[in-house]
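Complex shown without one protein chain; remaining protein chains in place.
The first chain written gets the first letter, and so on, giving A, B and C; residue counts start at 1 in each chain.
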Amino acid sequence: MTERHRLLLFLAGACGLAVLYLAGIRNLPPWGQYRGPYGDVIAQLAVFQRHATDTVNAITYDYRGFDTLGEEFILFSAVTGVMLLLRPEDGQTSRAGGEKNPASFRDRAALSETVQVLASGVFGFSVLFGVYIGTHGQLTPGGGFQGGVIIAAAPMLLYIAENTEAFRRIVSHPVTEALEAAGAAAYALIGLAALACGAPFLTNVLPLGRTGDVLSSGTIALISACVGVEVAAAFLLLIWEYLREILARAGNAEA
Amino acid sequence: MLAHYPYFIAAWVFLCGLYGIVRSRHLVHTVISLAILQTSTYILLLAIGFRKGGYAPIFADIHPGVVTVDPVVQALMLTDVVVEATVVALLLAMVVKAYEKGGTTSPDDLRYMRG
Amino acid sequence: MPSPALLVAIPLTVAALLSGLRRLLPRRCADLLSILTALGNLVLASLWTLHALHRTQAYWFGNWYPRGSMVLGIGFVMGPAGCGLATLAALLTTLALLYSWRDLDSGGGHYHPLMLIFLAAMSGFVLTADLFNLFVFFELMSVAAFALCGLKTREPAPLAGAFNFAVTNTVAAFLVLTGIALLYAVTGALNLAQIGQELGGRHDRLVLAAFTFLITGFLVKAAAFPFHFWLPDAHAVAPTPVCVLFSGIMVQLGLFGAMRVSATIFHGSLAPTGLHDLFVVSGAVTAVWGAMMCFAEHHLKRLLAFSTVSHTGLMTLAFGLGVRNGLTGLFLYLTGHALVKAGLFFAAGILLHRFRSVSEPALHGRGKILPWTCMLWFLGGLGLAGAPAFLLASGEARITGAAPWAETVFLLAGVVTGAAVLRAGLRIFLGLGDAGPVDRSSQVDELPETTDAAHTIHWHLYLPACICMGGAVVLSFWAAFTNGVFSASRGFLDFPAYAHVVYSGAILLPQRIAPSFSHTAPLLQALVRALLALGLAFWAVVHLRLPRWLRWPSHLEGSMRPIRALQSGHPGDYVAWLTVGCATVGAAAFWLVR
Partner (left out) sequence: MMILGVGLLALIGVSALVIVRTDDVTNQLLGLSFYGLLFALMFFLFQAPDVALSQITVGAIALPLMIMLAITRMKYHSESTHQNKAAPPAREARHD
């Protein structure tokens, strides 16, 4: 098909699809008038049943925790897929050799020391912030997923500050990979622990604690922490897989 | 009209995403268009669970019994966000690899499988 | 009984462990561990199937059982149909992993975890009673499948196939999600039974739009025309064991998703309004289209892929008919097809392993040294055509028994796809006739996927194919199996029973004996089909020596240029077709309901 034919074909389809979509949404309840009942029932129950003040997290990690298990493994398979696709092949070993010699890819223009010190400071701060967001998910907005992504973003600051060696050491370590797998496995294992106690999969078997405490809400906080570890490691791996080749080539170009 | 306004936007964004994929001349462009297509479901879900004057469903600073928006769609959207990020990451890896192996970023040159 | 959650949780946990330890574990350990896990799933799923035939029960994750009419959490409904498909998925995964023993390139240790995640996703998909959870497992299945497609990254062609697969299926997933959102907005529920009860028999514009989005999304996975373009591209590039899972079960699970939502959410609006005719038409068109493309193909994996398109079309047709006449035939057909197609892919994999090629012209006559593979291949070809004694034939007889006109479509699709496989067999294994036309697709050569330099064919390459072919024959003579499928298919369409399980936890099923079935007429038909397929195959192989007016197979085999050009390999084209198809399904739905 030529581009013109393709667009014409699409236009015909899109008109039909638009009519269909519009026909569907005409019968939706008006905007701003959510009718329930699912969300309302859970919003009323969650604080009492699960001692979690953030109902969104109560749903994500408990009421619909099985969805989140699937979601974590979607992330896990995607990371595995990216590593699979971008894995260095036999022919590439010579180029990837630059990797083994870290001195070969110091970047050319060094930033001022102020910026470097500042970035390192911000690095510590963002890790702290990520941990805070990740551990208070059951109380306030946030949770393991958001905290994990923030923690994963922190090492990027090191890269921006041109401390590529520190960045590489943090990110490329096999430990990152092991942590990712451990985080994902831990989620499933927490669910299996409930089975060992004679309850259905993913049932809370921990004490609920006092509503509002960091250690309250039982498995919600625990699962959230595991998800945080997995997500942080997963995003680091994703970024590293793209960056590895760039760093190696930059190093080669300089050498 | 205003009663269904966000739903119209969702439909519009959905079609925009499809249009982007169809007219794409660069594989990264295809991937970005797919990400745009995905955001249509955010708008739809968010609009469905919204309640005028409702508070965020977080009972740290409001009392139980206060009218809130729907927490369930927000949990669904969290899943949706992850799905978007992962699919984009995977597709980008394919694009990068296809470029390194085939030297092309145009979908027109991808036709190894014709016929 | 062990918890059904293990069907999902154990493969996921083992996958994470295998992935985390991939640098430390030797290859044999990874092979053994993953085979044992899949085997465990097989045992557990068959136990649950046997259990579910007597008593279907619900399982609530996190112990969030429904309070009154409100479903709080996510549940599995352990019905016999779902459990049976989980068993089939586990069986095929076990065989696929057995086939990959030691020699298949594992992509740096990523292959085994992905296969196990794929298995977990399929098990969750067939058992879940929650609409959004269905989407999550749909997406998990897709992402694992995209990644597995990219196992062979040394050439750009696999990446193109994987890219098209990923783009179309992701668009499909968003269509499904849009449908879910629309239904959630009006019912405020995500459980299939609860949505079904809330909607009752309602079929206004919104329900029809949601129906269209959901069904289109699932039909993209099921490769219905015109959503099927991704399938041959993906199959041509995926490694053999992955093809087995794609063709044997994943594509059919797309149809199963459509069946599940039709039987629960839309139970009140499907049969009374005639919406199920949509499946009849779409299935018939897909079956014929797939069969034509199949015959024109000379790349063995793509040939088999198009036959999957055709046979899944037949199953879609069978579902449309079965809404009123029962689904026994469909489930028998699905099982038989899964086994036969898996066996054929394994045989193609053996050819690829031995000769480093799956191109029909390139392999002409070279297969003479592989008598066992030859036998498996011909058995598979006859099986696809619906020859007597195969499970497909008994399934087909039950489908067409209630709607004789459908026999024409089955005859056409079965004979042509079977003949295509047999034709390739005659050329490759017997060296008959000419080598066949050399077209573009037959020149896209497959990359070797195995690491064994000697090309010897070990027992673990033969065994899975033999088990598959044997199973497809043995099961058709096993009365208890047919009775079980009969009970399962009766339960599948019984929405009140489904809702009862969700709200009350369990239901006892009466044991049913499949109605006795006259075998003479179907046996004759099956014999005729097998002979026709063989005849067409012979004709195609030798037609160049015949007088000019008898050379029709040339047209079928090589000259369908304008039609084959639609299979363009361009993601934009595929999405444009998807848009048109979705609009057409919507228009048809509105027209049928009026």
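Heads up, the rule we're going with is that a contact is a pair of C-beta atoms (placed from the backbone, for glycine too) under 8 Å apart; a residue touches a chain by one contact, two chains touch by 3 or more.
None of the values given here were measured: they were computed from a predicted structure.
> Touch as defined at the start, partner being the missing chain; which of A:I25, A:M83 or A:I150 qualifies?
The single option touching the absent chain is A:I150.
> For a quick check of understanding: of C:A157, C:L255 or C:L363, which residue touches the chain that isn't displayed?
For the chain that is not drawn, the touching residue is C:A157.
> So which bits of subunit A touch the chain we can't see?
Residues of subunit A in contact with the hidden chain: 32, 54, 56-57, 133, 141-143, 145-146, 149-150, 152-153, 156, 235, 238-239, 242-243, 245-246, 249-250, 252-253.
> Considering the whole complex, not just the chains shown, which residues of subunit B touch the missing one?
Output for subunit B: 2, 5-6, 9, 12-13, 16-17, 19-20, 23, 25-26, 28-29, 31-33, 35-36, 39, 42-43, 46, 50, 52, 54-58, 68-69, 74, 77-78, 81-82, 84-85, 88-89, 92-93, 95-96, 99-103, 105, 109, 111-112, 114.
Everything below uses one rule, namely that only the chains that are shown with their structure count from here on.
> Report the topology of the inter-chain touch graph, choosing from line, ring, star, complete and other.
Basically all the chains touch each other, so complete.
> Indicate the whole-number Å distance between the mean C-alpha point of subunit A and the mean C-alpha point of subunit C.
Roughly 32 Å, centre to centre.
> Report the inter-chain centroid distance for subunit A and subunit B in whole angstrom, where each centroid is the mean of the CA atoms.
The separation of the two C-alpha centroids amounts to 16 Å.
> Suppose each chain is reduced to the average of its Cα coordinates; what separation in Å results between subunit B and subunit C?
Here the centre of subunit C sits 28 Å away from the centre of subunit B.
> Please list all residues of subunit B that touch 2 or more other chains.
14, 18, 22-23, 48, 72-73, 79, 83, 86-87, 90, 93-94, 97
> For subunit A, give me the residues that contact two or more of the other chains.
Where subunit A meets two or more other chains at a single residue, that happens at 6-7, 10, 14, 17, 21, 25-26, 28, 36, 38-39, 42, 64, 67, 71, 74, 77-78, 81, 85.
> Which residues of subunit A touch subunit B once you look at their complex with the stated criterion?
Interface residues on the subunit A side: 3, 6-7, 10, 14, 17-18, 21-22, 25-26, 28, 30-34, 36, 38-40, 42-44, 46-48, 53-56, 58-60, 64, 67-68, 71, 74-75, 77-79, 81-82, 85-86, 139-141, 145, 212, 238, 241-242.
> Which of the residues in subunit C end up touching subunit B in this complex?
132, 136, 139, 143, 146-147, 150, 153-157, 159-164, 166-167, 170-171, 173-174, 177-178, 181-182, 184-185, 190, 232-233, 236-237, 439-441, 444, 564-565, 567-572, 575-576, 579
> List the residues on subunit B that touch subunit C in their complex, please.
Interface residues on subunit B, with respect to subunit C: 14, 18, 21-24, 27, 30, 34, 37-38, 40-41, 44-45, 48, 72-73, 76, 79-80, 83, 86-87, 90-91, 93-95, 97-98, 101-102, 104, 107-108, 110-115.
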